[in-house]
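Sharing a structure below in C-alpha cells format, with a few things to ask.
A single protein chain has been omitted; all remaining protein chains appear in their positions.
By letter and in written order, the chains are A and B; residue numbering begins at 1 in each of them.
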Amino acid sequence: MINTRSRHRHRHRAVRLALAASVASFALVLSACSSSGSASPSSSSAAAGGTYTIGVSEPTSTIDPETVSASGAMLIVGLASEGLISQDSKGTLEPRLASSWAASSDGLTWTITLRDGLKFSNGDPLGAADVVATFNSITGPDSQSAGASSFEGVLKSVAAGSTPNTVVFTLDSPFSDFPYLLTGSNTTIQPASYKQGTNWIDNPVGAGQFLLQKYTPGQSVTYIKNPDYWDAADVKLSAITVNFYADEQAQLLAFQSGEIDQINDSATVASTLNLADYRQTAPSYTHFDGLFFDVTQAPFDDVSVRQAVAWALDRKAIVQSVYGGQATVANDNEYFPNFSVQPTGIPQRDQDLDKVKQLLGGKTVKFTITTSTDHKTLAEVVQQQLNAIPGFDVDIQVLTSAQYYADGSSTPWLNAPVTITDWAQRLPSQFVNLIFKSGAVWNASKYSNPQLENLSSQYDAAAAAPEKQTLANQIATIENNDVAAIVPAFATGSSVLQKSVQGDFAAPLDFPGGFDFRGISNSK
Amino acid sequence: MTATIPRSAAPTAEKQGPVTDDAGERPSRIRSLLKRPSFVISVLIIVWWVVAALGWQIVGLEPYAKTGDLLASPDWAHPFGTDNLGRDMFARVVAGAGPALLVGPLGALLATVVGGTLGLVAGYYRGAVDTLMMRFFDVILALPSLIFLIVLVGAFGISTAALILIVGILFAPGIARIIRAATLVEMGKSYVTAAKLQGEKDSRILFRELLPNILPTLVIQATLSLAAAVFITASLSFLGLGEQPPSADWGLAINENRIYLQTAWWTVVFPAIGVASLVVAANLIADNIREVSR
Partner (left out) sequence: MTTTSVERRTALLGLLGKRVVQIPVVLLVVSILTFWLLQVVPGNPGRNALGQYATAAQVTAWNHDNGVDGSLVTQYLHWIGGFFVGDWGQSLVYSTPVRELVLERLGNSLLLGLYAFVIMVPVAIALGSAQAYREGKRSDRAITVGLLSLSAIPEFVVGVVLLLVFAVWLRVVPVQSAAGASGDFFDRLRVMTLPAVVLALGYLAVLTRMVRSGTSEAITSQFHRTAVIKGLSSATIVRRHVIRNALVPTLSVLGIYLGTLLGGSVIVETLFSYPGLGALMVTAADRKDVLLLESGVMITGAVSLLALLFTDICFVLMDPRIRFNARETN
C-alpha cells in the first residue's frame, strides 16, 4: 500500500512538472498582471497574532442568532457572540459568560452566575436581564428557533436571581445534565433589546471574541479582535476572515493553495492531502448517522429482522469507506463515547453471518433505504454490504434534502420504512425524548417502549454516579436489543490546519464549543 | 461542455444545394463513407458502446459490488482501477453506457423531431402560426436553462424517461428556431416555388421537398443536442439533483469522483473518455455524412 502510494507520488510529480512547464507562459502573463504578486487576499498586515482565514459555504437564509441553522451561519454569528457555557473537545463543560453554575438540592432550579464587567460590542453592559430576555425569546410561544425544542418539557421559567449577575432557571423536573443544554444551538446571549427575526448582519452586536467588520455577500466576512472581550488577553489573533466557497472541492483547493487556514477532515480530504504537511486538531465526536426502521410495518415489525440487519453490517468497513477513518464503531445505542457515562456489559456487534442466517430463518427481506444526498455514501455502502449477503434485497432512494425533510404529514424522513438521518451530539436522554418516545415528533421508527421512557426519566433525575451507570446499562441494553435504530458509528470531526497556525483549539469550531479562538495565532 | 443546453446552438449558415432525391446515388455514398477512416472508427465506437450497454450483464460484470480495495489504481484485476467504494471502474464505465445511450440519443431525437417539425411548419406557413410559435419558444428560451432544468426535474423527477422528456422540451425550441431560419432560406429557392405552382400538397412540399434539403442542418443540430444531452446528468448532479446512486451513469460518476481527481484520476478520466468518445464519434459521423452528401 505504501509502495503504491509513493509510486503515485512520483508519477504525480512528473505530470506536475510537465504541466507546469507547459503553462508557464500563461502563468507569467497572469503574474505580470498581478500587482501584489500574491494570490492571497488576506496577506494584509499580519499584526500581533495574525489573521486566520476560514472557508464556508455562504449562508442562504437570514442570519439571526436565535434561528440560524446552517453551520456557516452559526460560525458567522458565533465568532462575534458568546454563550453562557461551552464544551471542550472532550465534552467537559467550560465557563464562558457564566463563571459558575449550581443546582438546588431538589434539582429543580439551576442558578447561573455571570462574570463581572461583561460588555456587548456596542459598549452596553451585559447582565442578567439580557440572559433572561434571550432565553425567553428562544423558548417563548412565538419563537421560531429550532433551539427551543431542547428546552421543551424541561425549562419552566427563567428569571433574574436575587443577587446581581445571577440567573435562575426553573425546571419542570430534575435534570442533572441541564447545563449541557446551555451549550446548544441558538443560545448565544443577545442584548435584551434584540428582536427575533431581525437581520443581525445589519447590526451585529454580541459579546464574542471578535467584532464583525464587514459582510460582503457572495464573498467574505471580516472580523477584528474584540478588545472588550472578557478574556481578551488570551485572544491572540488580530483578525479573522470567513471566505465563501460555493463548492466543496473549491474549498479543498483553496486550502491546498494556502488561501484558507483550515478545512474539515473527511474521507475525501484525507485521501487528497498529505497530512504530514499539515497540523490536525484533536478529533471530537460530532454526530451519528442512524438507520431508522419503521417498527410498525412488515418486515421490520419483527425484531429479528432488525437484529439481522444490525448483525449483517461490517462497521469497521463503514468507518473506513464512509468516514475515512474519522469515526468509531458504535453499538446501536446513543451514548457518544465522550459522554461521562458509558454503558458497560453489552458486547460490541460485528458482522456475524451465521447469526444473520439464523435470525432471518431462510427468508429474504426486501426493502428500500430512503435518505438525503448528504448520507448517500452510507446508504450505498449499507446497500453494497447487505446485497452481498443472501437474504437481503436492498434498494436505495436518494432525495435532495428539500425533498427528504419536506414539510407535511407524509415527509419522507419520518415516514419512509427505512431512513438514514444524522443526529448531532446530544444527551442520551434527549435522544430518548426526541426520537424514541411514543408519539415524539421525530420518532421515525414509530417506536414505543414505556419501560425505556421510564428508565430515561429516572436517569435524568439521578445525581449519583453508580445509579446513573446502572440506568445507562439498562437503557443501552434495551436500545441495543430492540434496534429501533442502528447506530453503526459515531463520527468524529477534526480539522486540518496549515502549519503556520500555532496553538491548540479547545474545541472544534461548532456551536457546542462556542467558536473558541483563545490561544490560537497564525504566523502566515 | 458548458452549454448544458445548446439553447439554439447556432443559426447554421451551412449552405446546401437542393439534395436530389436520387436513389441511385446512395450505394456510392455509402461506399465513399466506408472509405473514410474517421467515419469507420466513429461507427465502431458507437457500436462498441451499444454492445457494452446491452451485454455487460451477460458477461457478468459487477458495477455495484465491492470487488477491490478503495481507490486502487489500475492493475490487471481492475484495468480502470476502483472507486471510493471499491467498485470496479471498468465495470462501471461499461455499465454507464446504458443511461448515456438512452438519454442522449432518444432525448436528442425527440428534440430534433419536435423542433424540426415545428420549425419547418413555422417557416413554411409564416404569418400568425409562425409568430405564435416563435414567441412561445422565446418564452422557453428566455428562461435561464438551468433554472428551467431545476423546475422540470421538480415536476417530472429524474427517471430515465423523465430525462428524455426534459431533454426534448429543453432543446426543441432552439432547434425549431434554427430550422425555421433554414426553411426561410429554402423558401426563396425556385424548386419550392415550382412545387407550389404545380399545386403540390403542403405536406408533400414540407416533407418531400423541403425536409431533405434541411436535413444536413437538422443532423448537425441533432448531434450537438446529443452531446449536451449526455451532459445533462453531469450538470444535474453538480446542482445536487439527479443523483440516483449507485447508478453507473457517466455524468454522475464524473461529478461524484472529481474530488478524487488528485488522488485517483482514473475515477474521473475513464467515465470522461466514455462521454468524449460518444460525443466526438457522433459529431464525426455527422461531419462525414454532410461532406459526402454535398
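Heads up, the rule we're going with is that a residue touches a chain if its C-beta (ideal position, glycine included) is under 8 Å from a C-beta of that chain, and two chains touch if they have at least 3 such contacts.
Since the structure is predicted, the reported quantities are computational estimates derived from the model, not experimental observations.
Shown chains touched by the missing chain in the whole complex: A, B. When the missing chain is restored to the complex, the residue among B:52, B:71, B:111 or B:134 that touches it is B:134. Taking the complete complex into account, A:253 is the one of A:93, A:253 or A:303 that touches the chain left out. Of the listed positions B:71, B:227 or B:248, the one in contact with the omitted chain in the full complex is B:227. Contact with the chain not shown here comes from a single listed residue; of A:108, A:146 or A:224, that residue is A:146.
On the side of chain A, touch with the chain left out of the figure occurs at residues 16, 19-20, 23, 26-27, 30-31, 33-36, 38-41, 60-63, 67, 69-70, 142-146, 148-149, 197, 199, 201, 216-220, 243-247, 249-250, 253-254, 256-259, 400-403, 405-407, 413, 441-442. Residue positions on chain B in contact with the hidden chain: 1-15, 38, 126, 130-131, 134-135, 138-139, 141-147, 150-151, 154-155, 181, 184-185, 188, 224, 227, 230-231, 234-235, 238-240, 251, 254-255, 258, 261-262, 268, 272, 275-276, 279-280, 283-284, 287, 291, in rising order.
Throughout what follows, only the chains that are shown with their structure count from here on.
Centroid to centroid, with C-alpha atoms defining each point, chain A and chain B lie 44 Å apart. Chain B meets chain A in the complex at residues 64-66, 70-71, 73, 84-87, 240-241, 243-246, 258-260, 262-264. On the side of chain A, the complex with chain B involves touching residues 4, 8, 12, 248-249, 252, 267-268, 271-272, 320-321, 373, 376-377, 379-381, 383-385, 387-388, 396-398, 400.
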